[in-house]
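Comments concern the structure below.
With one protein chain removed, the remaining protein chains of the complex are shown where they sit.
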Amino acid sequence: MNKRIPHLDLDENLVREARKLAKDVTDDVQRFIDVKSTTSVERTVVRLYGIDGIDAEDVPLPNVIVDDVKNGGGLDRGVAYWIANGCIAKSMMPQELAEAVGRREFSLMDLPPQNEGLVAEKIDEMTKSAIEHITEIRETRDRMLEELGDPPQPYLYVIVATGNIYEDVVQARAAVKEGADIVAVIRSTAQSLLDYVPYGATTEGYGGTYATQENFKIMRAALDEVQQEVGRYVRLTNYASGLCMPEITAMGALEGLDFLLNDSMYGILFRNINMIRTFVDQYTSRLISAYSHITINTGEDNYIKTSDPIDRAHTVTTSQLINEQFALKSYMKPEYMGIGHAFEIDPDVTNGLLYEIAHAMLTRELFPQATPKYMPPTRHMTGNIFKGYAMNSLYNLVSIMTGQSIQLLGMLTEAIHTPFLQDRYLAISNAKYVFNNAKDIGNEIVFKSDGFIQKRANEVLENAVKLLEHVKAVGLISAIEEGTFGDISRKRDEGKGGDGVFTKGEDYYNPILEAIIEELRGESV
Amino acid sequence: MNKRIPHLDLDENLVREARKLAKDVTDDVQRFIDVKSTTSVERTVVRLYGIDGIDAEDVPLPNVIVDDVKNGGGLDRGVAYWIANGCIAKSMMPQELAEAVGRREFSLMDLPPQNEGLVAEKIDEMTKSAIEHITEIRETRDRMLEELGDPPQPYLYVIVATGNIYEDVVQARAAVKEGADIVAVIRSTAQSLLDYVPYGATTEGYGGTYATQENFKIMRAALDEVQQEVGRYVRLTNYASGLCMPEITAMGALEGLDFLLNDSMYGILFRNINMIRTFVDQYTSRLISAYSHITINTGEDNYIKTSDPIDRAHTVTTSQLINEQFALKSYMKPEYMGIGHAFEIDPDVTNGLLYEIAHAMLTRELFPQATPKYMPPTRHMTGNIFKGYAMNSLYNLVSIMTGQSIQLLGMLTEAIHTPFLQDRYLAISNAKYVFNNAKDIGNEIVFKSDGFIQKRANEVLENAVKLLEHVKAVGLISAIEEGTFGDISRKRDEGKGGDGVFTKGEDYYNPILEAIIEELRGESV
Amino acid sequence: MNVKKVDLSRIKPYGDQMDDGAVQLSFTLPVSNGPRAREAARQLVNSMGFSEVQIVFSEDLSDDFTFFIVYGKTEKFVDYNSIKAIGVESPKMNMEQVDEYISTNIGHPIIVVGATIGTDAHTVGLDSILNMKGFHGDSGLERYRMFEVYNLGSQIAPTELAKKVREVNANVVLVSQVVTQRNIHIKHLTELVDVLEAEGLRDRVLLIAGGPRITHELAVELGYDAGFGAGTMPSDVASYIASEVAKKLL
Partner (left out) sequence: MNVKKVDLSRIKPYGDQMDDGAVQLSFTLPVSNGPRAREAARQLVNSMGFSEVQIVFSEDLSDDFTFFIVYGKTEKFVDYNSIKAIGVESPKMNMEQVDEYISTNIGHPIIVVGATIGTDAHTVGLDSILNMKGFHGDSGLERYRMFEVYNLGSQIAPTELAKKVREVNANVVLVSQVVTQRNIHIKHLTELVDVLEAEGLRDRVLLIAGGPRITHELAVELGYDAGFGAGTMPSDVASYIASEVAKKLL
């Protein structure tokens, strides 16, 4: 990437210091993570072994299996062993085995331990085939992207959120034809707190459509079709963060998703999910993402929806650096890091646009190799759709000026409803207009040295360093307890899903993750 | 004015050369102007002597008087003499005299010549009182402006155009309360080709309201009232250019108008008015404007409504320089020159915004002491009011970035109808948002030296110099015949109102203009 | 003055003159663009009682939909004289006045329980009413001397809320609903009323709903005592609570 103009004269030492501090902070948390697993991580393993479907009570078989093992007290060994043991004991394929357990024919825990060698062989075989499967999907995607061509940045990113996957398809197709590069299917409001992933195609949701494997498949197929018509690769996005973070990532890997919302702290802060649960889950989730070339989107934009975007700008930077370090721990390449930030300053602030430019530019320059995800004005959008459209125009201008990568398009009806077909069209045409009409503005203007923008960016960075020093001193968990991010305080032992966390036993074995880590580590050397 | 950032590195020699050429071009035309007068110039004198009203056939008395003198063959002496002579002969005040002539009781030309000394005294007396009157009005305005305070630039300028002056008042009041700094009452489509000024308050017009002295008075009174409520001075604008250019200016001077649309070539090009008529009329019109501190607004924006805004950008610059020189010939101070330009590039042009910035910046820097009038997108506005609103947002941004003075607010319904109440509100709130949110952006960014914007501005200036060289060589009149401006060609002997032009006789006397020139000349030394 | 004055017995939209009836509309029809689609749009708008319908813009949204922007003149009008403001009616007091009023007329602090119920996780609106910090400089109920506030936060099940009401012996229940897609808020709000009734708590509390799409009318229709919409100030709510609780005591 060549050095863009305008640029900030960031203090390089400060940048290095910030990264070092963020690394220290996450190293500390990683020590917890390494010794824990969760029910969701285990269900991820089950899914990657090809087990899918539901039992008579609509409970997903991955839950059935993990609960079965958990209830039998065997989870600290990891679910992989039990599945392999069961397959051999019953001479069944994993899916058959799961269905039988789903019919309550037997418990995996009641089956006698099989020959260790055979079980190990079975595990290897299942793991190899699982890895081959997701590798093939990844390669198909990479090839398609190459063949159809990667559209120019900033990518135009729109959401669909009807609640009905088939209606979503209609709207996604329309959006792509109008120029959308990325389609995100927003999840139903209730889903992130479900400790299972719903099954099958769904046609009812509130404020979004359930993330299910079948829904992923339906939308991906629709986009694959329309992307041929429009002759450019169209990316599909869904949401990982929540109680099923790694499972959803596995589903994404299986269905060829391109982007997943995946933040190391979002679930804690905004969904009151247990801290350890989230930290452990995000690690597995990101390993799979890194492996499958799924770009993660972090959620710092949310902080400045509940706290002040100017006063708390450095918390965004701090969190970005933490998210980056957690991603690096999962061997993720920077290009797959969709570092989040947002244009949320009150439009009535004098010179608010200069702050926005400074903040956006800071994200761009701190993460030069990343693929920043820039979020539109939301909290100060009102029923005045015209004003909102003007705000979105300036938002688009800041993006093209500062060289952002992923442009989550602002909707003029943000304060009113999830997007109508026409709202999405208007959003796309606004962005296309501004991006084209101001195409090279980023190479044309220079920020006055020692001007407001330069100073402001450095100030935010300094404040972030100060905050990171504090976080390092007290530890990330205490910092969250103090309400550092988004003005929200969460306690270490509270939060949903804490009961799904367990300490790995001595004989814990997660062959899939080990295989993934091994490959990624290989690549990264 | 302190040097703003961003600025263009304009070639100072080229700037000097351009001004010199424009001076030469206008010197040439001024030689014609100096030996001619027009019926409209004479009616202006009549009006300033306080004659107003209409005859039984609704013909304005200024026309009655001038026609009377013209028919009697005395116009080459100037109308002033005949009025003074008549007043003495009949022992009447000018208004009584005009009414009597209006009733066809006698012709001024049939009255016997009176004692020369008495007539000269009468002329001096009438002239002195006329000048005192408009001086007092000017001073009242200047004082009001000082007391109430001049709002920050760019001024928010809106139009009202209902056709009914009372309805216009309702809408102007609303606009001022929402934040408008300048209200322009658009004239009815038919008026600029009328060779008289309609009389009295009018309630019917098409695409605008007739410019009449009573309408001026009604609107000025309404604004004087509302400006007290809002606590800032509100400027009133109307249109001079047309067949009655100097008369309307006189009315403006009498009624305390602040701005008049007044271009040295608009009538020729866009209304097919005779060239000499326009050149002569604009001179008188500008002398009165200069005297009365009425800011003129030139009409270069119109050129790029009919010709290409990129290819023909230099014709805008050329015309601006010509307008400036004509204004200087009327002893006008730069601050009263509202040099016109416009944001008219097709929104689909890649990097169109960079061109717009370059062009706007060029106007700003070529006329550092002037009060440039920036016109909004119009020709590429469509029925897509949302797109239009986005275009207006960028237009506002360019204005605040490049430091414009008068912002004619773009209407989202430009392609549909003259503004609705709500359209004006939306326009004002768009401008307020952008101007405040990006307040100091002009001091924050620098255009890359040797970048596109710098190069483009210099290129336009170079082309303007080349064009001026050509215009100087062939003469302005031939240049207009060639279709230099707005891709419109007009022939020297054609066009409306040519019959109103006459060569001043040896004993021609225009005491009012002489008095004005004397005072202005005194000031300018 | 030579200009038409408003006739309050039949007010109509004002574009650029009184009673011109000018209205702007936009919508999408599920047909592809063209003269036929435009004619359909025109007929649709005509059928709403518009004349002089102008389709000023039409654009394909993919192949199956067309977006229209339309101006027309409505023939409808409203008798403004007969309109009563539907909204919460209560004397408007500031924080000191409310505290004073409660001290005098009620004599003890009012106990308030607040929550965002169901699947709704939007807390900013409710927090603006309850938290110290308040909204646009108007302090929230927590800062009032005479309110005792329990803010349960988001995604609270109706039964959980009912439990808390009983536990703290609440006088007032404040519920927020922000997500309204497919009328989920109606479902949630109805559920809560049902639970409170089933548990015999409904009559013991003043029950208030709020959110950007909540109107007083809707709230009353759903069995609430009042509803507060976009832009509500904490002191509006405080004034209402104070005067209503005082009334209840009478």
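Order of writing sets the labels: A, B and C. Residues in every chain begin at 1.
Keep this in mind: a contact is a pair of C-beta atoms (placed from the backbone, for glycine too) under 8 Å apart; a residue touches a chain by one contact, two chains touch by 3 or more.
Note that the structure is a prediction, hence the values are computed from the model and not measured.
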Checklist outcome for this item: Going by the whole complex, the chain not shown touches A, B, C
Checklist outcome for this item: Considering the complete complex, of B:49, B:166, B:216 or B:270, the missing chain is touched by B:270
Item to check | Hidden partner chain, touching residue among C:133, C:213 or C:248 | outcome: C:213
Next on the checklist: Please identify which residue in A:69, A:176, A:421 or A:516 touches the non-displayed chain.
Outcome noted: A:421
Checklist entry - Among B:421, B:441, B:457 or B:512, which residue is in contact with the omitted chain in the full complex? => result B:421
Checklist outcome for this item: Interface residues of subunit C toward the undisplayed chain are 6, 8, 11-15, 18, 22-31, 34-36, 39-40, 43-44, 47-50, 54, 64-65, 74, 76-78, 80, 83-87, 213
Checklist entry - Residue-wise, where is subunit A in contact with the chain that is not depicted? => result 161-162, 164, 166-167, 169-171, 201, 203, 382-386, 415-422
Checklist outcome for this item: Note that subunit B touches the chain not displayed via residues 161, 163, 170, 173-174, 177-178, 188-190, 193, 204, 206-207, 270-272, 305-306, 379, 383, 415, 417-418, 420-422, 425
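To be clear about the criterion, only the chains that are shown with their structure count from here on.
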Checklist entry - So how far apart, in whole Å, are subunit A and subunit C when each is placed at the average of its C-alpha atoms? => result 34
Checklist entry - Counting only residues that touch at least 2 other chains, which ones in subunit B make the list? => result 386
Item to check | Residues of subunit C touching at least two other chains | outcome: 59
